[in-house]
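Excluded from the complex is one protein chain; the other protein chains are retained at their positions.
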Amino acid sequence: MNRTLRASIVGASGYAGGELLRLLLDHPQIEVQQATSESNQTKYLYSLHPNLRGRTTLKFSSVADLEPCDVLFVSLPHKTSMEKVPQLREKAKYIIDLSADFRLNTPDTYKHWYKVDHAAPELLPEFAYGIPEVNRAHIKISRFASGAGCNATATILGLYPLVKAGISIERVIVDIKAGSSEGGNKPSLASHHPERSGCVRSFSPVGHRHTAEVLQVMGWTEASKVQMSVTAIDMVRGILATLHVFTPEKLRDKDLWKIFRMAYQDEPFMRIVKDSQGIYRYPEPKILIGSNYCDVGFEIDEESGRIVIISAIDNLMKGAAGNAVQAMNVMCGFPETAGLSFPGLHPV
Amino acid sequence: MNRTLRASIVGASGYAGGELLRLLLDHPQIEVQQATSESNQTKYLYSLHPNLRGRTTLKFSSVADLEPCDVLFVSLPHKTSMEKVPQLREKAKYIIDLSADFRLNTPDTYKHWYKVDHAAPELLPEFAYGIPEVNRAHIKISRFASGAGCNATATILGLYPLVKAGISIERVIVDIKAGSSEGGNKPSLASHHPERSGCVRSFSPVGHRHTAEVLQVMGWTEASKVQMSVTAIDMVRGILATLHVFTPEKLRDKDLWKIFRMAYQDEPFMRIVKDSQGIYRYPEPKILIGSNYCDVGFEIDEESGRIVIISAIDNLMKGAAGNAVQAMNVMCGFPETAGLSFPGLHPV
Amino acid sequence: MNRTLRASIVGASGYAGGELLRLLLDHPQIEVQQATSESNQTKYLYSLHPNLRGRTTLKFSSVADLEPCDVLFVSLPHKTSMEKVPQLREKAKYIIDLSADFRLNTPDTYKHWYKVDHAAPELLPEFAYGIPEVNRAHIKISRFASGAGCNATATILGLYPLVKAGISIERVIVDIKAGSSEGGNKPSLASHHPERSGCVRSFSPVGHRHTAEVLQVMGWTEASKVQMSVTAIDMVRGILATLHVFTPEKLRDKDLWKIFRMAYQDEPFMRIVKDSQGIYRYPEPKILIGSNYCDVGFEIDEESGRIVIISAIDNLMKGAAGNAVQAMNVMCGFPETAGLSFPGLHPV
Partner (left out) sequence: MNRTLRASIVGASGYAGGELLRLLLDHPQIEVQQATSESNQTKYLYSLHPNLRGRTTLKFSSVADLEPCDVLFVSLPHKTSMEKVPQLREKAKYIIDLSADFRLNTPDTYKHWYKVDHAAPELLPEFAYGIPEVNRAHIKISRFASGAGCNATATILGLYPLVKAGISIERVIVDIKAGSSEGGNKPSLASHHPERSGCVRSFSPVGHRHTAEVLQVMGWTEASKVQMSVTAIDMVRGILATLHVFTPEKLRDKDLWKIFRMAYQDEPFMRIVKDSQGIYRYPEPKILIGSNYCDVGFEIDEESGRIVIISAIDNLMKGAAGNAVQAMNVMCGFPETAGLSFPGLHPV
């Protein structure tokens, strides 16, 4: 367990790339070998990721100079990734791709949601969907894993206990509140501070693409069972997913406690947050900033039977880099929490 | 139309009271006569409402010294208001009460939602529910009007066009994002800046009391038709209501345009916001701060038929003081927009 | 006094242009005739200034189609303005330029601070420096006025009472806290929400160009008397200037009260804010959002004699558009507060 693997990151200039670097530089069993960014070659990593100043003297390199390594993280934009991964697959034993390109099982589903033909359909069967809490056994025996969509992750981890327990679900309305780092590091008028500050913006009222991942993991074929709406709020990191769940079954509070405990009692990154008092009695993303936790809670509407499930993550951690490192830990046989011990801050 | 009426405010120390003062001090047909606050007697109004510095030299007085006036606004806490209004009703020709105490038509409904017997049930029939867009004719012939709940207002104004057009509605999930001024001006740990800043807090996942007003205005008896969840976000003023509406009818985009236009084309404070491009293409509360507008927009989920209606207001304006002044304008025969011309700011 | 003048705005797509439109559309003696933006021709004004939706159906036009008007506001970028104004001067009786190009009296000073030759030095003597509180008589008899720099305005209005009273000043350290709208509406990495949110960024620790205006208005030739540092904070609108003033004179609290009252007691937009209790006992920009006030307060450091002057404005109002409308009111003989009555909000 004390062996050290070499890890490299392709596309390390973005926000997920920066978080991967932060985590891997302090990971007890990883040595960071290379971090590529075509447009930032020869710059210090800390010139784009200022929190790493004093932590590494590595510079960005070009993917053309990528050397073989043990674990390769690919953090390229959607559609670019599926073009590059086929060429990269011989560079490393393990590959974890953070884009949307290898999350869906079939090229048809991909085309339906992303409106383009998949460039490497032959690779899809080799990728394990990378949320350990719902797919650990598969990840453990795979060479390749895909990161999950951040909004999909918060949704899936909120719903999973019900589905695992065999609860029949008619319909789920997923109302997501999301921070600005979801949009990446490219400036635009929508991300311009005077416009984005203080906003409560209906970003994607209907048709959000992460719906596809939720359906796939739940094993649901009827698209209308999951209906997502995403609202952008004045927050940099964080997702709060409010899931309004309709079921014909009559569930009581103690049933849900049992269902959630059965699903998550042994999971190191899942916490059930449902207190009768206090101000943090439901999940809240701000205290998760920088941590890999997904906090989940619930409440039952007595009048209607609606179940409200609340799920919170840091979109760059459990929603991207943190989850990717967790998946790597699973694949490589490391302790699952290695490099992921930061608990989050309070107050913040 | 040039006559001036004397207005007084009972309970003028709170946030809604402050907004009433701001609006009434600049209202062309109103002279502010008195503003009461028992715990702030003899202090200048601007000591609590610092934006009024230099605008008035009035001081807070006691309700014991209240003199007769033409219009009396009562801005007391719920439950206190119904104790006081019976004694105040002879002080003024017109009374507008901003609490929850005179919104519901029957004492039974009040008790069901507020868990206490109504102290003045005989007055309930005299109060008109004070949202002009849905109840103008009644307000016009009434001496008494009740303000509406802020979250109820955003919800009602989003739903009203559908109901007015006779669309059958199975169920509405109302997911509200709310600012901190909804909670009033009393400090608590929940409102303490290090805790409240950056929060995305499930404030009322089920059982929100404003549900009662929505049901009453819609004329629905089945409580489970409206299911609200309120999430507190890092914002001082503002409400964004995302309404997930389920209907058996097949509505197209142009049907909804027609329905919303029919309901609101002559309304001075309703704007339909639904553009195909730009960053403000749906309603957004931040550009409504200080204004009396309610902006509404919508989108149809093609896969499921779900209609997503988006409604935004400033909770202290259209959700409280602005709407109360609008109701006063209706009752008193003033131009409905008098004193309410501020359009909101951008950027902000 | 009831006559109406026609006003047009060249360069109306920016934030100051938007505020000018908001103010002029509601100004009792102004009719807005044209608003130009080369890159937004034929778009509705509200497509860029969403708060004006429902307030005007005007569209942006080209400066090439500019028709004669009574008052022309020029809101172009620095350096562009001095190229265009010579061609525009025959279009209107009154011109108010909001750029930096016509603020400094001599081409040499301009070149020293802006590092470029002035393109229209012959026009400099025709422009009155446009802060009415310090230059009203000159503005009144001028056809042309220049807006003042926002940071300069906050500084000048804080210092002016001392200088007017003949107090000898050795040195002033001006420490400015500024919002993001100062930077205009062009997105960049520095204004990208995930980077700009929560920042406390030393934007201009030394050498800020607005220093030149302060020196000019104070009549000081020694550049080192005024030393500015600007720090960008997480705020959209607003400036708080903390002025650390050193004087050999021994001034007491009551001396400063007298000095500030003498300077500002008749000024409609200046308020002295210095209370012994309360949370708004010094000037604070947030309650000035949308208003044209400049609030000023002060405190004396007993140990050292340092005077701390605190000055707050809304940078887009008293720091730009509001002040420009005030200057227009002075030039055109309108009541000085016409169109500028909005008092600001609380809470906000």
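We call the chains A, B and C, going by the order they appear; numbering starts again at 1 in every chain.
Keep in mind that, in the parts below, a contact is a pair of C-beta atoms (placed from the backbone, for glycine too) under 8 Å apart; a residue touches a chain by one contact, two chains touch by 3 or more.
Only a predicted model underlies this, so the values are computations on that prediction, with no experimental measurement involved.
**Q** Missing chain touches which shown chains?
**A** The chain that is not shown is in contact with A, B, C.
**Q** Kindly state which of the options C:Leu58, C:Ala119 or C:Ile233 is in contact with the chain not pictured.
**A** With C:Leu58, C:Ala119 or C:Ile233 as choices, the missing chain is touched by C:Ile233.
**Q** From the listed residues C:Thr42, C:Thr57, C:Ser276 or C:Ser304, report the one that touches the chain absent from this view.
**A** Touching the chain that is not displayed is residue C:Ser304.
**Q** If the missing chain were put back, which residues of chain A would it touch?
**A** Where chain A meets the chain not shown: residues 15, 18, 22, 26, 47, 49-55, 181, 185, 236-237, 271, 273, 275, 278, 280, 284, 287, 289-291, 293, 341-348.
**Q** Which residue numbers on chain B touch the omitted chain?
**A** So the residues of chain B touching the unseen chain are 15, 179-181, 185-189, 191-194, 196-198, 234, 236.
**Q** In the complete complex, the non-displayed chain touches which residues of chain C?
**A** Here the touching residues of chain C are 173, 175, 177, 189-190, 194-195, 198-202, 205-207, 223-224, 227, 229, 231, 233-235, 238, 240, 242, 244, 279, 282-286, 297, 299-306, 308, 310, 312, 347-348.
Here, only the chains that are shown with their structure count from here on.
**Q** Look at all chain centres (mean of CA atoms) and spot the one farthest from the centre of chain B.
**A** A
**Q** Given that chain B and chain C are copies and touch, would you call their interface same or different according to whether over half of its residue numbers are shared?
**A** Over half shared, hence same.
**Q** In steps of 5 degrees, what rotation angle do you get fitting chain A onto chain B on the CA atoms?
**A** Angle of rotation between the two copies: 180 degrees.
**Q** Starting from the mean Cα coordinates of chain B and chain C, work out the distance between those two points in Å.
**A** 35
**Q** Could you tell me which residues belong to chain B and also touch two or more other chains?
**A** Each of 284, 347-348 in chain B touches at least two other chains.
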